[in-house]
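This is the structure I want to talk about, given as structure tokens.
A single protein chain has been removed from this complex, and every other one stays in its place.
Chains: A, B and C, in written order; residue numbering restarts at 1 for each.
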Amino acid sequence: MKNTIGNNFSITLFGESHGKAIGAVLDGVPSGIAVDEAFIARQMEKRKGINSISTPRREVDTVKILSGVFEGRTTGTPICFMVENTDIKSKDYSLTKDLARPGHADYTAEKRYGGFQDYRGGGHFSGRLTAPLVAAGALALSMLREKGIEIATHISSCGEIKDREFGNLAEDIRQLENLSFPVLSEKAGKEILSYIEKAKKEGDSVGGTLTTVVTGMPAGVGEPWFDSVESMLSHGLFSIPGVKGVEFGKGFGFAEMMGSDANDEFTVVDGEIVTVTNNNGGINGGITNGMPIEFTVAVKPTPSIYKKQNTVNFKTAQSAELEINGRHDPAIIHRARVVVDSVTAIILCDLLITRFGTQFFGK
Amino acid sequence: MKNTIGNNFSITLFGESHGKAIGAVLDGVPSGIAVDEAFIARQMEKRKGINSISTPRREVDTVKILSGVFEGRTTGTPICFMVENTDIKSKDYSLTKDLARPGHADYTAEKRYGGFQDYRGGGHFSGRLTAPLVAAGALALSMLREKGIEIATHISSCGEIKDREFGNLAEDIRQLENLSFPVLSEKAGKEILSYIEKAKKEGDSVGGTLTTVVTGMPAGVGEPWFDSVESMLSHGLFSIPGVKGVEFGKGFGFAEMMGSDANDEFTVVDGEIVTVTNNNGGINGGITNGMPIEFTVAVKPTPSIYKKQNTVNFKTAQSAELEINGRHDPAIIHRARVVVDSVTAIILCDLLITRFGTQFFGK
Amino acid sequence: MKNTIGNNFSITLFGESHGKAIGAVLDGVPSGIAVDEAFIARQMEKRKGINSISTPRREVDTVKILSGVFEGRTTGTPICFMVENTDIKSKDYSLTKDLARPGHADYTAEKRYGGFQDYRGGGHFSGRLTAPLVAAGALALSMLREKGIEIATHISSCGEIKDREFGNLAEDIRQLENLSFPVLSEKAGKEILSYIEKAKKEGDSVGGTLTTVVTGMPAGVGEPWFDSVESMLSHGLFSIPGVKGVEFGKGFGFAEMMGSDANDEFTVVDGEIVTVTNNNGGINGGITNGMPIEFTVAVKPTPSIYKKQNTVNFKTAQSAELEINGRHDPAIIHRARVVVDSVTAIILCDLLITRFGTQFFGK
Partner (left out) sequence: MKNTIGNNFSITLFGESHGKAIGAVLDGVPSGIAVDEAFIARQMEKRKGINSISTPRREVDTVKILSGVFEGRTTGTPICFMVENTDIKSKDYSLTKDLARPGHADYTAEKRYGGFQDYRGGGHFSGRLTAPLVAAGALALSMLREKGIEIATHISSCGEIKDREFGNLAEDIRQLENLSFPVLSEKAGKEILSYIEKAKKEGDSVGGTLTTVVTGMPAGVGEPWFDSVESMLSHGLFSIPGVKGVEFGKGFGFAEMMGSDANDEFTVVDGEIVTVTNNNGGINGGITNGMPIEFTVAVKPTPSIYKKQNTVNFKTAQSAELEINGRHDPAIIHRARVVVDSVTAIILCDLLITRFGTQFFGK
């Protein structure tokens, strides 16, 4: 429903890029969960990206927890994460506010909100709203980790450069945890970075794909209709600005496979039922099968580029030229990674509580 | 929520493949909509596929409308579409009911429902449940068409064979309307058909992709968080059995593009604001921009194949061999197409009513 | 949401009084629950009322379970309860269909559905829709009983006649279980029956109150905002045709009490924390405290009376006189009782699953 996602564990986002504050209300959190503010801060830091290719707002993005936490633990009532907007540039929007930036939501905001939207800095559409989402996601990630469920995401491709695929999951997850530019192969990482820097010099931007793995998920979570794990995750993932594709397991690769190759045969290892391959990305019939959940999202190139673009003034319906200034990222994939992890964690907490009750998290 | 999807226009599915009946309750339908039973029947027919490569149940699949329609028009109250299961084979499941068919939901059903699931013919997971979904979708399609909104889907690829891309949308939509094997290029169609028939001979199956276009959608529909048009559509689409990937516009192709190519510049044609390209598939910031909505779904190969497969008995956790018999399709993409259209129509009706009220449909 | 109630255990109603069938889809039922069809039939029988003062439709009201039950137990998938309309009188409505019956929903249906509603026999508003609600409620009642939670309702007042209050709850519940005219005092029961028969003779109708008790509810169920136990129960109860008031514990009696009398002091009995009094009806701050839940609903007199009434033709907006014929009950309180039990059971199952997961019911 609009700015809320989740059935039994839900998040509501509020705020505009240049308003007083942005925030998130996380509801349905079991009581008694330890809140690790240092981990929240680390996740916020990851979201900021790295210096050479990111031009984040210089503001500190301190997360204030207004409610729902008492003596370091969750109370079971809604947790409001607030981030005040302190580094607001008093830029003059009068010349550009009616020009639709290509690839952005200016025009669609005008059609949706009838001219009353806060147009400054993307308003409610701003990627900045992912800040409280990441803060809330950090809590969800902690909850899952406590139950042995880990989530990690790497840049699987950018342009034509491909990172290596996941191998030893435990090691790869540990490695990604400590990287601000999340790649598995150092060499691929350097190439991707150069590719982004090149785009930056040209005033252009790049897209890419992010691949996520979730280990430790119990089997039997999700629904055949309509809340399949794929449905629930994609609902959240497609809300992340810039995400235009989501595939699970072999995803689009299935189109060229035969059933005899695509099917994951079952076998027994150490008394546990597992599949030999994991083409289905840990999900059969919408329900987890106990294998790692694997999915990839496609992120489009950042629409803010410095090149001159043709557009229209949507108030006058006349053609116009537009040159975007200000701070913009030539790539957001490395920053989007922590948003993907956060959204994934929130959705999985919802699915687990729906399936097993809050007791799953031990309370 | 579980077996229901939609906020203001919703559908609830019930039934098992070998139970008394399967059905759908469609709620939130505006009153006064003409119900075209012939169109519903045509859509049901399309869902059955074509003879040479489909082995549908021979039953008639007559749709009974139990409620919500009076004197040929919707009353505004819930419409129950029921399809009785008349052609149930009294097959003996005793030897195979505990063997997890690879790629199927037998094992996950066991973990989800604790051994109480109706295992006959896939039970509640059966593609058969798409029958009432298609019946309900036919009504949604009629509603949209009445407002100038058209939906059409073709097999964009199967194996390595690719259909041509959409060209003249109005003509292509008209063409697909009348095809039971939905392709745009006759030549590609023949190749795909041969490819499927070959798989059938080998006791194997194939996957593919389906590409959908929606014309006539007004701008300004959808939400930035979390009910973006992509989020809402993907939630529905990933519930369709076999769908493992969804991408909008250029989708995964964005990963290799630069922002300067990816951005859709705006221009004015005949006083209307449009984009020059439509890489974003008609959606910016989660909201429709008035251009055609375009998306592609990946459908995995039908998991039922006739080749011998290794698996486990999930009651005993012991290895087993499995040979599947009975009627099975070597491909479902051509049949899934009408399900994609139906789900799309239902989700769009929900989004339109949420945005504009039931008045949008004139009542 | 419209014709659905419940978050994790939900029911969707469909159907019209004179349509093909009416029904309910119950979703979120844990798998493995034994379905006691004889108990369902007994509840359906109670709903029919007693001969001397009820004129139920003569049809058998056989409940068909179309889905979600396999080998006598729930599968965990949606259960569709269907009741076919077999005793439909082919009455001619042409003279009265545009006359708003006072106290009925004819006029509001016209305003809500714009003239497309099925006006025959009250259509979707008919008390007849409580039939599948009672069938579904029977399953919920069984689930609760299995966990030691019992629900019983008696006619606490009718006109100025009052039944005695609940005393020994276990005994009273047992007594009510076996009565088709649910009163605790035989004497009061006779007086109420005479009162109703008198009204019947005069072509008039009566209202009354129903008081319900729920024993065995664990403490800690419900939410402070906004899903208090009172909020959730009242949402369901006010959907029952004719219910115009709901109060918990002392309810409206609180208005004349002082805090020192109203507060329920806590004490310890056999190591258990209980309250000395139960003025709050088992609920503090919206959450169960382990004491019996107690509430009373007010039911208005059946609006169908045989006396001539003034009204309007809502198509022409002109005055008219109306004399209602056909079969009508001079009282529905004794029949509404089983509907109250059913709705209460459904809401409590939802609250319990939301709080404790489906494991509460042992699966």
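The rule is short, and it goes like this: a contact is a pair of C-beta atoms (placed from the backbone, for glycine too) under 8 Å apart; a residue touches a chain by one contact, two chains touch by 3 or more.
For clarity, every value in this text was computed on a predicted model and none was experimentally measured.
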item: Hidden-chain contact residue, picked from the options A:49, A:76 or A:102; value: A:76
item: Given C:153, C:288 or C:358, the one touching the chain that is not displayed; value: C:288
item: Option from C:50, C:169 or C:298 whose C-beta touches the chain left out; value: C:298
item: Contact set of chain C toward the excluded chain (per top definition); value: 1-5, 7, 13, 100, 102-105, 107-109, 111-112, 124-125, 129, 157-160, 199, 204-209, 219-228, 230-232, 234-236, 238-239, 241, 243-268, 271-273, 275-276, 279-281, 283-290, 298-305, 307, 309-312, 314, 317-319, 355
item: Residue ranges of chain A at the interface with the undisplayed chain; value: 1-4, 7-8, 10, 12-16, 19-23, 25, 27-28, 31-32, 64-68, 70, 73-80, 82, 112-118, 123-124, 363
item: Contact set of chain B toward the excluded chain (per top definition); value: 7-8, 77, 224, 353-360
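By our rule, only the chains that are shown with their structure count from here on.
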item: Type of chain A:chain B copy interface by residue overlap (half), same or different; value: same
item: Longest centre-to-centre distance from chain A, chain (CA-based); value: C
item: Whole-Å gap separating chain A and chain C, where each centre is the average of the chain's CA atoms; value: 46
item: Centroid spacing, where centroids are CA-atom means, of chain A and chain B in whole angstrom; value: 26
item: Where chain C touches two or more other chains, by residue; value: 7, 77
